[in-house]
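Every protein chain but one is kept in place in this view of the complex.
Each chain gets a letter, A, B, C, D and E, in the order it is written, and its residues are counted from 1.
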Amino acid sequence: MWCRGLLVGRFQPFHLGHLHAVRYALERVEELCILVGSADKSHQLDNPFTAGERVYMVKAALEEAGIDCRRVLIIPLPDSPAHSLWVASVKATVPKFDVVFSNDPLTRRLFQEEGFTVLDIPFYERPTFSATEVRRRMLKGEPWEELVPKAVAKIICEVGGLERLKQLNQQK
Amino acid sequence: MWCRGLLVGRFQPFHLGHLHAVRYALERVEELCILVGSADKSHQLDNPFTAGERVYMVKAALEEAGIDCRRVLIIPLPDSPAHSLWVASVKATVPKFDVVFSNDPLTRRLFQEEGFTVLDIPFYERPTFSATEVRRRMLKGEPWEELVPKAVAKIICEVGGLERLKQLNQQK
Amino acid sequence: MWCRGLLVGRFQPFHLGHLHAVRYALERVEELCILVGSADKSHQLDNPFTAGERVYMVKAALEEAGIDCRRVLIIPLPDSPAHSLWVASVKATVPKFDVVFSNDPLTRRLFQEEGFTVLDIPFYERPTFSATEVRRRMLKGEPWEELVPKAVAKIICEVGGLERLKQLNQQK
Amino acid sequence: MWCRGLLVGRFQPFHLGHLHAVRYALERVEELCILVGSADKSHQLDNPFTAGERVYMVKAALEEAGIDCRRVLIIPLPDSPAHSLWVASVKATVPKFDVVFSNDPLTRRLFQEEGFTVLDIPFYERPTFSATEVRRRMLKGEPWEELVPKAVAKIICEVGGLERLKQLNQQK
Amino acid sequence: MWCRGLLVGRFQPFHLGHLHAVRYALERVEELCILVGSADKSHQLDNPFTAGERVYMVKAALEEAGIDCRRVLIIPLPDSPAHSLWVASVKATVPKFDVVFSNDPLTRRLFQEEGFTVLDIPFYERPTFSATEVRRRMLKGEPWEELVPKAVAKIICEVGGLERLKQLNQQK
Partner (left out) sequence: MWCRGLLVGRFQPFHLGHLHAVRYALERVEELCILVGSADKSHQLDNPFTAGERVYMVKAALEEAGIDCRRVLIIPLPDSPAHSLWVASVKATVPKFDVVFSNDPLTRRLFQEEGFTVLDIPFYERPTFSATEVRRRMLKGEPWEELVPKAVAKIICEVGGLERLKQLNQQK
């Protein structure tokens, strides 16, 4: 059991695979810091949601799933001006952590070069449960709600997420 | 009762007056977003602690005080490149909120010009309970621990906060 | 009749379709603010001209067309570090406006989410009159001058725009 | 007679001394570019007004004074990340100019080191007609309206400038 | 013989063609400033090495080749926020120079527009000796060491460059 873990993601949007990852991590750490990365990105086809909307999604999904939010911190972080500064930026923005959960090659490399232990997260029914697939279905008019927690689907409606994504897709 | 409130502060460090303000706000809103401002500032005489250390202080102090952390979000936010962009930056980084708690004139002005309701927080035994006073006492070797929650004093020790502040004070 | 309108474009370069749009807008507003977007971009294949060169093109084209420049402001604005800050940046940089003219989906979305009225501009003989087509012709050695006001063609010559674009195109 | 001149100022706010400077410059150049500097600054005691508000002040003051706005460009420009980049930033943002009007030592030095001709502007009844004096009077409740064009006083009222300045002054 | 020359490159990594270019330039200038461009970029497929690693490569390669390092300055420089500011940024960061060596169209254009003399460097056995080819071979497991100075191959091993590149390549 680690003291505090860091789970890194962009959560565009937060889906059931992410929820699975949070559960996986919470079995291995006492407190989990969920880093909402690329917090400065929104209104892009690959990053449609604001950091605030994603923080809200994570919180609501965890509550709905009955996860104890007192063991969790949800921290948004903008991208760094340089990859070489990113780990320093994370370390300055979240409480001290012992272990990192990530499957992203760049994230893994950057933390490993700074001496951190980085753990894989077993993928949950990939490639279906991926944010790319959720966004693809949203654009194609296919059923996407089944890939995300109910609370997330509700928030996406609330903020007009479907319309936003479709409008951004008109960009030539 | 408001749905979601925003409490803005730098928390350098989080003291008993801040705790009082959190309690005051939680009586008026269902969910409170505590914004840890100037998240990019640290290792300065006026801003000695990193955002991560301050997030940790707020969390620990709230837990110690028996406040239900499930009703709270703790969100760090760097300063904006321009005052005119700050409210937009807040809105993009935290979930939607209905009311702002702040006594800071600039914060109040910026939110008011954007049409937000901004509420005063009754000051708790000012000027004793202020972060400026805590830092002053730390530098002078006067008793500062009584101004902050026990959990905060412990974290300041843990991160070598006293030594950091004193070393920064040697800057000519 | 609106009081003040905002017309958003990059004007790389300003062509006859843009001139048509300015005329269309000036029939609907008393004063028009022409926002020269991506002012920080230049010397790229998609953004060959500096903001200063583009401001100069707009001014010269309007004068040549007999448009009363006293009803017009030409304001350059750099891109924002985040889409979520862009409308705030516009609002801080130009005088207060009542209506936005734009066909760009992202621009429309961002202003609509902030509650602005956004009007379409009827396209003028698309796809011929587009900046992409002007740049394509410049690179291919096809007649491009007929797509832009005479004053703009003259400025492009003056600043060595054709040579610049061709040299940038050598980038592997 | 120069072809195009550059007049540099912050215009916090635009006062009668500035108007005098514009007239002085327009006697020496065919076209004048008025650079509204520090466009990113606002809501500070020394920089209370946004760039948009200041652009609006300049335009309205010139119209009121019967100056032909067709000979004038009003261009806002944010501060540079480094003094050594500022002249390059100006050159990229405004049309080509032959001469600079400024009494500010740093502005003069930076342009002179890049080989520009920089002309002094005879001061108009200093120290009364200075932006510092206008802001001082606004804070003290002394008559400040007589120092600025009527149109500027009206705009300051319109945007709540007096209240803003007073509120910012409460900052401890 | 020029007094001081500027040689511009990214050196991702420094290869034998670069060494040839340095020798070529040193025959034409008394002192050579080697600008390590895009110093802020690293941990990307096209820019795998940090500025520090690249400065180290250049220094070690020159020493190994028996070049007198007293005639050379190795200066890292981050990319500019705008192409229009880049030459000003170079001029502010390196000692005054008389001539620029570069085959890159954008670099050549930017310096030429500012009035600098820019000289071509005869390419050394292109396309074999190019950084793109070195990185391609590293990823494909083909012999890449023969394209770079021995000292550079050693540094790439030392910093785990091969593993870093392969790990970055897993990014989907």
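The rule is simple: contacts are C-beta pairs under 8 Å (C-beta built on N, C-alpha and C of every residue); 3 or more make two chains touch, one makes a residue touch a chain.
Since the model is a prediction, treat every value here as computed from it, not as a measurement.
J.: From the touch rule at the top of the page, work out which displayed chains the omitted chain touches.
T.: Across all of the complex, the chain we cannot see touches A, B, D, E.
J.: Using the document's definition of touch, tell me which of E:Ser42, E:Ser84 or E:Asn103 contacts the absent chain.
T.: Of the listed residues, the one touching the omitted chain is E:Ser42.
J.: Which listed residue (B:Lys41, B:Arg54 or B:Arg109) would be found touching the missing chain in the intact complex?
T.: Only one listed residue reaches the unshown chain, and that is B:Lys41.
J.: To test your reading of the contact rule: which positions on chain B touch the chain that is missing from view?
T.: Interface residues of chain B facing the absent chain: 40-44, 50, 78, 160, 164, 167-171.
J.: For chain D, which residues lie in contact with the unshown chain of the complex?
T.: 81-84, 104-106, 108-110, 113
J.: Tell me, which residues in chain E touch the chain that this view leaves out?
T.: Listed in rising order, the touching residues are 39, 42, 50-53, 55-56, 59, 63, 69-70, 73-76, 78, 91-96.
By our rule, only the chains that are shown with their structure count from here on.
J.: With one step meaning two chains touch, work out the least steps from chain A to chain D.
T.: So the least number of steps between the two chains is 2.
J.: By label order, what chains touch chain A and chain E together?
T.: C
J.: Across the interfaces C-D and A-C, which one involves more C-beta pairs in contact?
T.: Ranking C-D and A-C by C-beta contacts puts C-D first.
J.: Any idea how many Å lie between the Cα centroids of chain B and chain E?
T.: Here chain B and chain E have centroids separated by 46 Å.
J.: Using the average of all C-alpha atoms in each chain as its centre, how far is it in Å between chain A and chain B?
T.: Distance between chain centres: 26 Å.
J.: Touching at least two other chains at once: which residues of chain E meet that condition?
T.: 81-82, 84 - these are the residues of chain E that touch more than one other chain.
J.: Considering only which chains touch which, label the overall pattern as line, ring, star, complete or other.
T.: If you draw each chain as a dot and join those that touch, the picture is no line, ring, star or complete graph.
J.: Sort out which chains touch which and give me every pair.
T.: The complete list of chain pairs in contact reads A-B, A-C, A-E, B-C, B-D, C-D, C-E, D-E.
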